[in-house]
Each structure stands twice: as structure tokens, then as C-alpha cells.
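Removed from the display is one protein chain of the complex; every other protein chain stays in position.
Let's look at chain A:
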């Protein structure tokens, strides 16, 4: 359950929690927060969010993405290695997608992705020191919707906008568009959106209508 704290939007350096006033509690710190002696300080500009019972994080919107585990992202293949595909997910480092991380993946049926292929994947490992790792299977081992996205059109957005498109209940923009046009859409939390429709004209219409709304 999410509750919005009544504190105003934060700026780097603000101390948001005083640990001396909270005794015997475990607090989980998410993105954008760090501990400085007795206080928890904010490292960026954004809104402080709390997920009960004890998880805090800073919600902000940028052009670039900071990888975190279990996020679904849209990546572009930039290189192939014997064991991994190197995928650009708009983060500080390139991500690795193991060649076997596909449903029924064996050494014999490794997918052939060229440079520039668009992939819908989920983040499996993400820490600041190593390159993040992706996977095209979900936790149970099924392909779900992951894998290569063919045709269609891909464009960049901010991370805040992609979060809004993925919010539940369904974002009103997507609902309104769905009533007028038929299209397929994949949203990556790293600020990338892919749209596909039966004819190129419909794709153009979808993107145009979306952009008119957004700007």
C-alpha cells in the first residue's frame, strides 16, 4: 500500500528521517536515499514515497535509467559475445543478456540477434558495481511476453512518463487511444516505448495522438 508523505518534494541534501527518533526499527532504503550518520539524506530531486511497513524511496523522473531488479525494460542490442548479448538500456553501464536466458534455450538454438534489435526483457541482477543482467524468461521459466519486438516504432520518454503509463488502474491516455485505434504497446521502465499497429498509418496516428497529449 502506497501512502504519499505530506513532506514537500525533496532536494539533494535534505534530511528526511532522523534515526535517533526511531528506535528499534528496520528501515529499507530504496533509490535516491543514503544514510549519513544519524539521518537519512536525499541524493536527488523528487518525491519521497513510503511503502508500508518500512520501505522508503525517492521517486524522480529522468532521461536516463538506474537499473533495479524485477524491472521490465526495452533494450537495444549493441554487440554479441559468445555467452551474452550486450544490450543498451539507457543506464550507466551496458547490460548482459545471456544467450541461454530464453524459453527452451540450449546451445543449439541460440537466437540470432543483429545489432539494433529491440528486446523486451526483465532485469535480473542490478548493482552499481557490475553490469546489470537481463533475462527473457519470467521467474517460472516461461517466455511470457519477453523477447524480440519486431516491426513497429520505438521512441524515448522520461522514466516518470513510462511509470505513469504502467500505473494501475490503466492510464487514461491508453484507454482513450484504445477506444479509437487498435495497436500493440510495450513500455519499458527505462524510458522506452514501442508501438505497433496493423498499418503504418495507424502507427503514425497512435504516436501523433500520444505526442499531442504529452506535449
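As a working rule, a residue touches a chain if its C-beta (ideal position, glycine included) is under 8 Å from a C-beta of that chain, and two chains touch if they have at least 3 such contacts; residues count from 1.
Keep this in mind: contacts and distances are computed from a predicted model.
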Complex member absent from the view - protein name from UniProt, among "Exosome complex exonuclease RRP46 homolog", "Vacuolar ATPase assembly protein VMA22", "Trafficking protein particle complex subunit" or "Multifunctional methyltransferase subunit TRM112-like protein": "Exosome complex exonuclease RRP46 homolog"
For chain A, the residues touching the chain missing from this view: 8-18, 20-21, 32, 34, 39-41, 43-45, 59-64, 66, 92-94, 128-129, 158, 160-161, 163-164, 167, 214-215
